[in-house]
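Everything below concerns the one structure shown next.
All protein chains of the complex are present and in place, except for one that has been dropped.
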Amino acid sequence: MNALTRAELLRRAAMGGVVVSLPGFLAACGGGGDEAGGTTAAGTQELADTLRFSNWPYYIDRDPNNKQKSPSLEQFTAQTGVKVEYVEDVNDNATYFGKIQGPLSQGRGIDRDLIVMTDNSRFPGLLVAKKWVEELDKERIPNMANLIDAQKSPPFDPDRTYSIPWLSGITGIATNLKASGGDVVTTMQQLLEDPKLKGKVTLLTEVADTMSPIMLENGDDPSKVTDESWNKAFDRVQKAVDAGQIRRFTGNDYVADLERGNIAAAVSWSGDVATGLAANKALRWNLPEKGSDIWTDNMFIPLEGSVPTASEYMNFVLDPKIAAMIAVGSGFISGVKGVKEEAVKLDPESANNPLIFPDDEILSNVVQFDSAALNNQTYIEQWQKLLGA
Amino acid sequence: MTFIHRHRWLAPLLLLAPGLAWLAVFFLVPLVFLGYQSLESGSFETGYSFTWEFSNFWDAITGYDEQLIRSFLYAGIATVATLAISYPLVYWIAFHGGRWKNLLLLLIVAPFFVTYLIRTLAWQNILADEGPVVGFLRDIHVLEPDGRLLATTLAVVAGITYNFLPFMALPLYVSLEQIDARLLEAAQDLYASKTKAFLRVTLPLSAPGIVAGTLLTFIPAAGDFINAQLLGTPNQYMIGNVIQSKYLELIDYPAAAALSFVLMALIMVSLLVYARVVGTERLTG
Partner (left out) sequence: MTTAAETLPARPRPSATSRAWAFVRRHALGAYALLALAYLMLPIVVVIVFSLNQPAGRFNYTWQQFTLDNWTNWDAVPGIRDAVILSLEIALLSTIVATVLGTLVALALVRHRFRARGTTNLLVFLPMATPEIVLGASLLTLFLQLRFATGFATIFIAHVMFIISYVVVTVKARLVGFDRHLEEAAMDLGANEWVTFYKVTLPLIAPAILSAALLGFAISIDDFVITYFNAGSETTFPLFVWGAARVAVPPQVNVVASAIFVIAITAMAINIIFQSRRGRQAKGIA
């Protein structure tokens, strides 16, 4: 699985501007009056007035003149007449899941048509296993053929019955030069053990994102976690916490502290620093020297979400033009074929951005975390004790 | 009308019924359910079942003794701090406030009207590492050049103190305000110095206020988690943080319920001790 991912990503990157699939081409041409709110041959339900969409922060393209607006969302509304209620209330997978599991466990909806969760947490698997998500209306998503091969069949949803990828990203280390005294932090060892950074470092609450770079630095393989490799990495984290090195464990909320200068270095996600904090010149982001993990966020339709509307939106974002808008706008990696060509039209510089179009060097340095380890009860308890302590 | 006259004993019952019923159903009954849940076992994936799992309590106490002790310690320090800060302030208002007494009191309560979270976030802003306060303290060498105020025990305790100050100040004010100034005059007529008059007359008479304020401050403070979350590190996390995380993130209901019960029980014990010493009427006014 691991090698396939890397190879597939490599191939995609190498392909550059590649064939745009025919259905995708038609959709991009805005063809078909049946896009706009009527019944299609397949769907017997109409589109809702509003699409309620929960997502992570800094994860969509934004109008540079008005941060509250998103060009891609506006285009969706223009094309389909459906308004989008876009809420950035996902801060970390566990917390968000904890919030929604109450109603979902009782078979009730959560007032959302789309939610986004990461595949390197155990929650996509749980959502599918517990049947808390609706099946996609595939007839409304012909653009599914645009998915790169690597994204066609994830372990938690092999037939893509319930989910469509949103964006992928890489975990790395962000540094605030002013707070770190001018040094860029490039290794987990620095992060965890450099006394100059004591109390000014944050780690992520996501197990996979924090443990992967540490395991890689230890010489272990995060895609095949053993008790030994787990404990070795865990002990390093525990020591750092006990020593007061770690200020706190964060979800996406490290961005505020980083911007403010309260922290010097944070384990962080690739696009956030690139675009979310473009204004602050003192910020740097880099991959840890020994590598880290790569992950994909996926869109799901929670119970009682409007399947036709959500499916329509999923189809919309699988169009390479739109996918390019979103990828370039947010600074993350798209799982759609033909994005690079479209991206270059939007912003020629973007083709050279390794965070959006990772080169071979980066790709060979990232792995996907072992999904079995995510469901290991012992590890889960240990980790939670660490977070809560 | 005559029905009520004949059954006078009904009158208080009718008055009490709706309010007490609400409290009984939505305060007492949930506690019973909490107890029930604390004896369950299982996990989120496999479901929960009632198994008289008393070990949950033991696990709660041993696993989180650090946070329990820390919570009571922080709450205790904060309570003493609120007493120290508010006593002179309230004294001044009660005895020297004159016509402006109530308006001044309003100023003490004023922070209450800005959402708790926003108050704490404001402190996060004020005490930021690159902010004016820390900068000033570094300049006058109270803090080391790379010292900080946020993410420390000091910040958390200071936050708790600030947020619960009105709970201490108000009961204190009530009891101080009721002190008849003539008693103090009498004491001074009997050659007591100002200090002695204070120690022998004012302080004892304000004791009920101190007791009430202490309880109203200490108890909620012990269960707080917001200050620790926003102003501290995991090394400052209190039992509230653990309970919150177990309920809403880990979805480990039996452990969370057991922890809540342990916290509740510890507080109840102190409350009963106080009630004994002071008497319920004095306590509840």
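Should a chain be cited, it is by its letter among A and B, assigned in written order, with residues numbered from 1 in that chain.
Here is the rule we use: a contact is a pair of C-beta atoms (placed from the backbone, for glycine too) under 8 Å apart; a residue touches a chain by one contact, two chains touch by 3 or more.
Computed from a prediction, not measured in an experiment: that's the story for all the values here.
Remark: the omitted chain is touched by one listed residue; of A:255, A:344 or A:387 this is A:255. Here the missing chain is touched by one residue of B:168, B:215 or B:231, and it is B:215. Remark: the residues of subunit A touching the chain excluded from display are 57, 67-68, 85-89, 91, 99-100, 102-103, 106, 108, 110-112, 251-253, 255-256, 259-260, 276-277, 279-280. One chain of the complex is left out; on subunit B, the residues touching it are 1, 4, 9, 11-13, 15-16, 18-20, 22-24, 26-31, 33-34, 36-37, 85-86, 88-89, 91-93, 96, 99, 102-104, 106-119, 121-123, 125-126, 128, 162, 165, 174, 215-216, 219-220, 222-226, 230, 240, 243-244, 247-248, 253, 256-257, 260, 263-264, 267, 271, 275, 280-281, 283-285.
Convention: only the chains that are shown with their structure count from here on.
Taken in their complex, subunit A has these residues touching subunit B: 94-95, 97-99, 101, 126, 178-179, 199-200, 241, 244, 246-249, 260-262, 377, 384-389.
Contacts from subunit B toward subunit A in the complex involve residues 43-45, 63-64, 66-67, 128-130, 148, 150-151, 232-235, 237, 241-242, 245-251.
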